[in-house]
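Shown here: the complex without one of its protein chains, the others still in place.
Right, subunit A next:
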Amino acid sequence: MNLAEGVQIVSFGILVATTIAAALGVVLLENIVYSAFLLGGVFISMAGLYLLLNADFVAAAQILVYVGAVNVLIIFAIMLVNKNETFKPMKNPWFRKGATALVCVGLFALLGTMVQSTSWAVLDTIEPIPSTALRLGQHFFSDFLLPFELVSVLLLIAMVGAIILARREFIPDLDAEQEFVFTLPERPREPVGAISDSPDDSDS
């Protein structure tokens, strides 16, 4: 990218700050709607980092796919399962959180020392590819043709699977003449949790 080094450093710092802050907000905030919107912030700042790494096509694809599709899908799922439930407290939550934080900090320290101690064979001159879309297309249709087609089949399978999983079951023989009620013709379902919550009738 043809930017001055100072501009690159400053924009990298801003993007790092927003990414880390938004990711911490995604994980730590109580309200899940805030988490979903902060996740969009993470995706957008990741797209900015891709621009710093001379990958303009993937940055655009990141914004299109993640912010445009995945984030909207997550917000729709939050709306569909919108239930204000107070979770039952676990036995020792601070021990769990502390152990997890310890493991994560240890993993970060391990990765950090690995990154610092490895001597990477960085290229001498990093010159940006003039048109990354052209180069990606050449890769997709020459040496990555089989993975490309497999991924398209996988997307089709995932779409069909998601529709089948999320679809409600309709009652097949519903006589429409009986009474006119404005409800969805849906089979009433017993929640499974009701069985395990009442132990007195479990052995009957």
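The rule is short, and it goes like this: contacts are C-beta pairs under 8 Å (C-beta built on N, C-alpha and C of every residue); 3 or more make two chains touch, one makes a residue touch a chain; residues count from 1.
Here is the rule we use: contacts and distances are computed from a predicted model.
**Q** Name the absent chain by its UniProt protein name; which of "Acryloyl-CoA reductase electron transfer subunit beta", "Multisubunit sodium/proton antiporter, MrpD subunit", "NAD(P)H-quinone oxidoreductase subunit 4L" or "Succinate dehydrogenase" is it?
**A** "NAD(P)H-quinone oxidoreductase subunit 4L"
**Q** Applying the definition given at the start, please give the residues of subunit A touching the unseen chain.
**A** Residue positions of subunit A that touch the missing chain: 5, 8-9, 12, 16, 19-20, 23-24, 26-27, 32, 35-36, 39, 42-43, 46, 49-50, 52-55, 57-58, 61-62, 65-66, 69-70, 73-74, 76-78, 80-81, 83, 85, 87-88, 90, 96-97, 100-101, 103-105, 107-108, 111-112, 115-116, 120-123, 126-127, 129, 132, 135-136, 139-140, 144, 147, 151, 154-155, 158-159, 161-163, 165-166, 168, 189, 191-193.
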